[in-house]
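Before I ask anything, let me first share the structure, which is written out below as structure tokens.
Note that this complex is displayed minus one protein chain, with the remaining chains in position.
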Amino acid sequence: MKASETWVLKKTDVSKFFAGVAKEMRLVAPRYLFGGDVTFGVVESPGEIAWDYGHVIYPPKRFLLPHYEDMFRYECGPPRRIRLEAINEAPPQAILGIRSCDVSAIRFQEKFFGSPIVDPYYKARSDSTVLFSLVCNAPPKKECFCICCDAGPYLNAGFDVQLTDLGDRFLYEIGSEKGTKATEAGASMLVKAGSDDIAERRRIEVQADLLFETTAYLAKAIDFISADEVPDEIWEELGSTCFRCGACTNLCPVCTCYTVDDRAEADGSFTRCRSWDSCQYAGFTREASGHNPRPTFGSRVQRRFYHKTSYPYIMRDGRHGCVGCGRCISACLTKLGVPDVVKRIRRGMHKYLPAQDRAAEV
Amino acid sequence: MNPVLTTCGFCSCGCALYIESAAAARVASLYPSANHPVSSGRLCMKGWNATPAVLGVDRLTRPLIRKRDRLEPASWDEAISFTASSLKRFISDIGPQSVGIIGSAKTTNEECYSLARLARGVIGTPNIDGACRLYDASIIHALLQTTGTAAPQVDVNAVAHAGSILVVGANVMEQLAHVGSRIEDAADNGCKVVAVDPRTSRLAPHTSLFLHPYPGADLIWARALVKAIIDRKLYVDSAPEAPGFEELRSSLDEAAGGLKAACGIDAGEIMEMAETLAENPPLVVMFGLGVLQQLQSTEIVKALADVAILLGGSVMPLRGQNNAQGACDLGLVCDLLPGYALLTNPAARKVWEVIWDCQLPAKPGMSAVDMIRACQSGEIKGLMVFGENVALSAPSTEESLEALDRVEFLAVSDLYLTETARLADVVFPACSFLEKDGTFTNIERRVQRVRRAFEPMGDSRSDLDIIADLASALGAEFPRDPRKVMAEIATSVSLYKGVSYDKLDESWGQQWPAGGAKAKLAPVSVGVAAKDEAYPFRIIASRINYHQQTGTMSARSSVLAREYPETYAELNEADAEGLGLRSGRPIRISSKSGSLVRTLMLSDSVPLGCVHVPHFFGGDSPNMLASYECDPVSGVPAYKALAVNVEAVK
Partner (left out) sequence: MWGVTDQPSENLYMPMIAVVDEIFDETPDTKTFRLCFEDKEYAKSFSWEPGQFVEVTIFGAGEAPIGFASNPLEKSFFELTVVARGKVTQMMHELKRGDQVGIRGPFGNCWPLEAVKGMDLLVVSGGCGLAPLRPAILQILANRKDYGEFWMLYGARTPADRDFKYDLEEWAKRDDMHLLQTVDIGDDTWKDNVGVVTTLFDKIKIDARNTVALNCGPAIMIKFVTIGLLKMGFSEDRLVTSLERYMKCGVGKCGHCCVNHVYLCTEGPVFTYQQMRALPELKL
């Protein structure tokens, strides 16, 4: 079984196949909650998996970068003796049904946390995680725009195992060593993909491309933002409606910023815990003296977009910081999702550019 | 690691949240429901940071009893029996009226109901009131007399389809984010948003008209607005048929003129407001603490309700707390029985006397404010406070603190050792909304399930258990299963008919029906704009979005607390210059009732003659500047538009 080979797994074999995977690692998959809500969670049996799940608000990044993650404990015992205990929980896990956008985001985070200094917590979790991603035959929600971001609806590289729903069977592509290893247990259930299967997958690809309702023409915005040409007025106008809720960064599968607190426990010990933080909060950069280098809403919106879409970061991270999952659109209480901001920057810049440089409004 | 679906315990939007805990009472993953009609996949800053806020390290985990002037840990038995014996002593020595209870607008419906029953049905005291008295109780009688429903008439999602919205005295974008988000959606679709507030707010980008009256002058312009609508016949065709129309019309007989000087809004702006609202149905009229905590709050609400009725629109009072609606629905109000039955109505009393097997007093008892004052005079010997930091939320803080300190017996139930709890003789460690079962009623009259996601921290208990323990010690057995309490509520309170945990488990909550009563137009009083030479400034008190009420919960989340660590007050640059005050220096703001010191910041958003004093956690609350002067009808203290003096700190 080699990477970059293409196979087929019958849907009737899916439960058995993943029951086999479950012997080595816990299964994390989409499950229905209440009223149509879906989440990624640990499933006890493959029967619980909601393969037809649509989309999920709470990103699966939290299985590699938890919302709240304990780092180590300490105790201030007598006589003033400090004892430290490392915590590093990295249960082997297979994340099933994860979308291409979220896979791209995880690859981004692996690169970020892996260099130049290695974050041991992220590395441990990512080393013990294999992704069985699911191609989107159609964008799961109207806010999706992964095709604008080279992050979906299917991937040509960067996946471990990529499944495509072909009706009564899944196309099964192996894309990495991890994928190969995770496939070993159930290899006998796979048959080599035939030309019909490949053709069906091509048809799905072409079809899916036509169904996107949201677009984000990032290129011009990246230019303006990188050159620091977007005037403060535009940022402040954008920031004037921000609710400062932090949802955009919490739910963004790419975002990685966190804060650290030492939390007192009931038994007198302390746990150092890191948790998702947001550059959209005013306190994110406020110093002990009270000085805040980003005191306005506009400066913080500018920060979010600089971090995601400027050349220096693109060069360092290997891609820009948006995978087009659309969560920042649906989670935002106002209209500061990436496509909206990008469009408003492009249009807003019109009046600042000399007439001959103004592109036709797209 | 099963996610538990529950309802947020911060504001009245009542978002649905999933909580996942790995271990007992640890901060946990939290995310909104995508399909819940209000949360729709989104939360505000408080919601996103809810778990550290309620699971703070200094949560009370054991009962405390004051011994030798110090609060010492005690067992539940000790705490309950000491409380019960103290109350029994007061009841037998003086009478049940020497006992008072102030309930919460944050506890569950089952807890509010049980507390009202404990007070009236077991202790027999008429002195039972809720925290709403300090915030938004002014809506109750004002709306019962006009729209007939002491609650919002529209859903949050309906706001997005309004043709025009009038928002008065509410920092809605920062305090009720989901309502604010729908206002923005409406504005994007062409809705005309008219905002009225002495100070600008983050509503501004969405408004077609933003008017800035003088603080305290809202009744003046509201009356002028009603008059303009009637004089110019802008009302809908059915309006003249509403009871009270003629009386209202003929009472608005003042001459025009002098409006701008009186309230800061001129006749032309009033007319623009009237026409905008009249020409863009459907109208939603919203109002918040900016008017609800004014000296003439009931009158203002009636006037705004009249505006809505005349123009065929709906009323949406903006109550901040997660269960303000439920607390009032279920009778944590000194002159009401559950379901808004008047205590003075003998037939209503009879019904509840049968259900609760007791005798009910015929006259309303003291309001929460009066109870605190009665602690000073000694009329109240024993006071119990559940889930409200009255030491900071009551007016005239210095006097109130003294009163609470003086009262012979004070029992407090809360999550943390608040300023009120510090003065208590007995402190009950209550558990948070994440640790108990029950229901809240949100701003859409939607009764929703609160579900336990953790075991209560330490030895803390739900208020329902605490109330049942007290009842038991006083000889009555209350149901401890919230399901059963709701079953009793559903059979006895017509508004909650049909509500059951089974049905709640199958739906996004059950809304009680509004709109049964016929709308009546109320006469509008004449507003009075007072001036005080010694106190030439007016305060504009506000709340910031990551802080709620007295900040007991929000202070415990490091992310929320980090947002504004320093307390400040704002003046207009011109006023500051005129007083010789410099930015960054401390200033003293004082009234007849108290004074506080804040760091001065300058802002154009503050009108001349005003000082903006936000509420913060830690530091002094602007409430200390308020006296015991209250709206005469609702008994809500006048916290807004207080006359103050501003000077440098030497």
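Here the chain labels run A and B in written order, and each chain numbers its own residues starting at 1.
FYI, a residue touches a chain if its C-beta (ideal position, glycine included) is under 8 Å from a C-beta of that chain, and two chains touch if they have at least 3 such contacts.
For clarity, every value in this text was computed on a predicted model and none was experimentally measured.
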Left-out chain, listing which of the shown chains it touches: A
Among A:Arg125, A:Arg286 or A:Arg327, the residue in touch with the chain that has been omitted: A:Arg286
Given A:Asp52, A:Glu85 or A:Glu213, the one touching the chain that is not displayed: A:Glu85
Footprint left on chain A by the chain that the document does not show: 71-72, 74-76, 80-86, 88, 112-113, 116-121, 228, 256-262, 264, 270, 272, 274, 277, 279, 284-289, 291, 293-294, 303, 306-307, 310, 312-313, 316
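In this text, only the chains that are shown with their structure count from here on.
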Parts of chain B lying in touch with chain A, wherever the complex brings them together: 1-3, 5, 18, 20, 26-36, 41-45, 47-48, 51-52, 57, 61, 173-174, 177-178, 180-181, 184, 188, 202, 204-206, 457-458, 508, 545-546, 558-559, 562-566
Chain A - residues contacting chain B, complex: 33-39, 41-42, 57-58, 62, 66-68, 237, 240-241, 243-247, 250, 259, 261, 263-266, 273, 275, 277, 281-283, 286, 290, 330-335
